[in-house]
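Missing here is one protein chain; the remaining ones are kept as they sit in the complex.
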Amino acid sequence: MHKDNEKMKSEIIRRSGVNPSKCMRCGKCSGTCPAYDEMEYHPHQFVYMVESGDIEPLLSSESLYKCLSCFACVDRCPRGVEPAKLVEAVRLSVIRQQGANHLTANDIPEMLDPDLPQQAIVSAFRKYTK
Amino acid sequence: MQRIGVFVCWCGTNIAGTVDVAAVSEALKSEPGVVFSTNYQYMCSQAGQDIIKDAVKEHNLTGIVVCSCSPRMHEATFRKTAAAAGLNPYMVEIANIREQCSWVHKDMLTGTEKAIILGKAAVAKVNLNTPLTPGESPVTKRALVIGGGIAGIQTALDIADAGFPVDIVEKNPTIGGKMAQLDKTFPTLDCAACILTPKMVDVAQHENIRIFSYSEVEEIGGFVGNFDVKIKKKARFVKEDICTGCGACVEKCPMKKIPNEFNLGMDNRRAVYIPFAQAVPKVATIDPSACNMLKSGKCGICSKVCTAGAIDYKQKDELIEEKYGAIVVATGFNPISMDKFDEFAYNQSRDVITSLEFERLTNAAGPTQGKLLRPSDLEHPHTIVFVQCVGSRCDACAEKGKEYCSKICCMYTAKHAMLVRDKYPDTEVYVFYIDVRTPGKNFDEFYRRAVEEYGVRYIKGMVGKITPEGDKLKVQASDLLADKQLHIDADLVVLAAAIEPDKTARPLATMLTASMDTNDFFTEAHPKLRPVESPTAGVFLSGTCQGPKDIPETVSQASAAAAKVIGLLVKDKLTGNPCIASPNELMCNGCSSCERVCPYGAITYIDKEFPQPDRTVAVRRVAQVNPAVCQGCGACTVACMSGAMDLRGFMSSQIIAEVDAICK
Amino acid sequence: MKVSYFPGCTLKNKAVILDTYARKCAEVLGVTLEEIENWQCCGGVFTTSKDEVATKLSSVRALKYAQDRNQPLVSVCSACHNVIKQTNHAIQTDAEFSDKVNRYIAPESPYTGDTQVYHYLELLRDVVGFDKVKEKVVNPLGGRKIAPYYGCLLLRPNTVMQMDDPENPQIFEDLIRALGGEPVAYSMRNECCGGYVTMENPEFAKSKSKAVTDNATAFGAECIVTACPLCKYNLDKNGNSVPVVYFTELLAEALGVKEDETNA
Partner (left out) sequence: MQVNEYRPLIVAFCCNWCSYAGADLAGNNRLNYPADVKIIRVPCSCRVNPMFILRAFQRGADGVIICGCHPGDCHYTSGNYYTRRRMALLFSMLDYLGIERERTRLEWVSAAEGAKFAATMNDFAETVAALGENKRLEDLRCKK
């Protein structure tokens, strides 16, 4: 594995607390994922790509913002791999960089629906912004 | 003081090439106890052995040290020589100056020096040797087989055919086990009943076999060759010897809505029942939790219709005590509960079933007479999804499922899928798999046939969620090779549930002092070389109680266990290894440390009377080692805090003497 | 009995009725909800990354507040409960995180994760008891067919939430039975409604919510009950026309403290 990839991999593993080598490639995470069709890289690919250090393509993928954080993959994984935590760790690698926020306050007004609960806005900010 | 003879072997040049054998025999002459020392070209040869025998007589030797090759090579030879010379064979010690000296050192000086030290250590040990005699115990020539499935049946038949009486204890009203519930068997597709039921009849008719059905083992005492077992024969409220199995009582019983265990609750039986047509013994059983007569005294119809007069509402549990020389465990398996896997909607829809339920559903004697109809509306299912590895191969930390591969699921699912496509070619069949594991004779060919000839659609991926809606089961799954999420509207879903050891296995293991792994499978004495023996002497393992297995493997193991049992029962007396633990009762403080570390359950405690100096008698709790069970590992000797426990042949004083000799 | 109560941002705004009825019903059931002074927004979602500290401080402050008063911490909103419970679990199991948090907040005595965290539903089940709730019912729901909707936040991740069997939960069902309703068993009750992604991608959220409501009505649901304002929003806006209510509304109705009912 390339040194940079190795470094990025260990950073993601440390931050997420996930051990991707536990994966047995059953694909149950992708079988259960409600956002599967929205994603370019699917949960099982996230796990595999982190395991093999191929994280670069994930950084620029929209898939990071499609995960609903519903934790269905986490609870149903027979191997206890917790793919959603990997998605989150990779997403943080991106939005923690300067100017890399996926959502800014200026974007909000046009998205706003009068009935939208505050909870949605707060959550979206947590997920998309640093 | 011993009178020790030292015999240094040249082994041609093997030893003499690097060790000055004459110097060694000379040096050892002056060791304490040594009265004779010599060297010879080949000590193991007849001439060499004669030198030893002559020396024993001439010098009145009481102990022998042979400086030669490894004791793993010729210890037995020299022990026989000693015995032939009238000496106790355990008065011989070997100093390994070939494998562990001459062959690994190049320099004559250092080689000789080390050989002398090794010789001194052996002399020091022999000085403390005592004559040992192996213990003997009688053998009860009768075997007990616990569990009457195909494993128990095969073991019992093999032992009985060899001429020994065998008892089978089966907790259900009939023998037959899981195999009796199966439809066809892979990879040959012969019908399970056709090959099993003749064996069941053989068991019933064999003069050497007794069947205790509807019975459980209550208590086990004793040890190899001499087990005392109490068996509880549960009251079945039918006199077994009188009942003809005609079924008149079953027909007339008014309690018709009792879930039928044999068909896994997919249809009903009566309160009085015979599990299936070929049951052995073919005798009715009254279910006390369902029978009105037994619950409230109101009914009694079965008694009226029984022309043989076999019904006995007053029957009580019966306790049978019997002695056995060997015990075979064949307690089998069950599919795990699907309660924790409700993402597959097992509890929400009757059309989500386990593979064992599927077996009953396709069985001609099953609830649908073998027509494949789905349980909810008895319609023919047109799309069937099989899900593999449900609860198998899970992470150790996962809250549900088992860590191991259940081994049989890949093959029976291929069989199910093939049979469906064969009988109902209009049915779409999907199999979701993680890996297809088919190591076995004609297994992979069988799976390939399912795919290539029968058009079963194998998809690499896993089902993530099943949503019953209307009369469909919406299956959401991944197809990893196509990189797609699939949505299939299925009519029937079959879950390949992991298998686990029967729940009765753990309490039984406790009674037997046999060890189990964390999954409650029985542990074998050695994973490679003693796979059908439990570490507890006289206890043998047959079938899935030891690990997941298919039928051919189960039958092989069953016969292997039988061979081991026969090998034990043909002996009139058991000769033990004399190098076993023995406690010094005067030093034992009764702490039980040794009992806890013994892997064989060889140590027990008794209250024993000891005369005191003041002529009173004190009762103390002291350890006792069963010589027939102890294997001589020595774990207890180190655990013993008072130093009371020692190991014959490897006594602490002997080992310390060796240490001292080496460190001099 | 007195408990520390964490209402959360949405309950002060779009989901006022979730809050009001929770308070009223608690009174009837003999529980006093003491609102935490100066509580701060939980953040809506728990960031699972181990190196994320600042976003979890508000939860820790609330937990510490409850601990100082020796009270359990109760919230009604699924999101708040999820964030607070996961934060508490992180404090209990991740020593490095716990250390960092305590350095930030610098309380007089460090917070060590001792506060008992309850969702209001758990309070009803484990502290009050559903049999007690049943006793207090004055307007039974008359066998109304009600579909409980758990969503994700109440149940997952199960290793932390430990509320119920994550695939076959019964807590809502038992409450509905206690109130005289008939729970509808349907499989989508623990699938995602589309969550916060509804802001950015309403069409996608719609397909998720629709699947949930369709599955519920297919089994004859007359209404859907939930504990989460975002679930209610998504199901209301995107689902079919089946009414979606907060569980506290049903509870208030059955206990006879719902406004229009009490006036009637």
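To keep things simple, chains are lettered A, B and C as they appear, and every chain counts its residues starting from 1.
We adopt the following convention: a residue touches a chain if its C-beta (ideal position, glycine included) is under 8 Å from a C-beta of that chain, and two chains touch if they have at least 3 such contacts.
Note that the structure is a prediction, hence the values are computed from the model and not measured.
Undergrad: Any idea which chains on screen the missing one touches?
TA: B
Undergrad: In the full complex, which of B:S25, B:Q388, B:T513 or B:T637 touches the chain missing from this view?
TA: Final answer for the missing-chain contact: B:T637.
Undergrad: Of the listed residues B:C44, B:A82, B:L118 or B:I434, which contacts the missing chain in the full complex?
TA: B:L118
Undergrad: For the chain that's not shown, point to the residue among B:T13, B:N60 or B:T110 touching it.
TA: Selected residue, touching the omitted chain: B:T110.
Undergrad: Thinking of the whole complex, not just what is shown, which of B:Y42, B:Y424 or B:F650 touches the missing chain?
TA: B:F650
Undergrad: When the complex is taken as a whole, what residues of chain B touch the one chain not shown?
TA: 70-72, 96, 98-101, 103-107, 109-111, 113-114, 117-118, 121, 515, 523, 525-527, 535, 579, 597, 599, 631-635, 637-639, 647, 650, 652, 655-656, 658-660, 662-664
Operating definition for what follows: only the chains that are shown with their structure count from here on.
Undergrad: For this structure, which two chains have more C-beta pairs in contact than any other pair?
TA: Contact tally peaks for the chain pair A-C.
Undergrad: Among the chains here, which has the CA centroid at the largest distance from chain B's centroid?
TA: Computed centres place C farthest from chain B.
Undergrad: Averaged over CA atoms, how far is the centre of chain A from the centre of chain C? Could you give it in whole Å?
TA: Their C-alpha centroids are separated by 25 Å.
Undergrad: Taking the mean of the C-alpha atoms as each chain's centre, how many Å separate chain A from chain B?
TA: The answer is 48 Å.
Undergrad: For chain B, what residues touch not just one other chain but two or more?
TA: Answer for chain B, listing residues that touch two or more other chains: 343, 465.
Undergrad: Give the residues of chain A touching no fewer than two other chains, as numbers and ranges.
TA: 72, in rising order.
Undergrad: Would you mind writing out the residues of chain A in touch with chain B in their complex?
TA: Where chain A meets chain B, its residues are 22, 24-33, 36-37, 42, 44-45, 72, 76-81.
Undergrad: Can you tell me which positions in chain C touch chain A when the two form their complex?
TA: 8-10, 13-15, 41, 43-45, 47-52, 55, 77, 79, 151-152, 155-158, 166-167, 191-192, 194-201, 204, 208, 228-230, 232-233, 236-237
Undergrad: Can you name the residues of chain A that touch chain C in the complex?
TA: Residues 14-17, 34-35, 38, 65-66, 68-72, 74-75, 82, 84-85, 88-89, 92, 103, 111, 113, 115-127 of chain A touch chain C in their complex.
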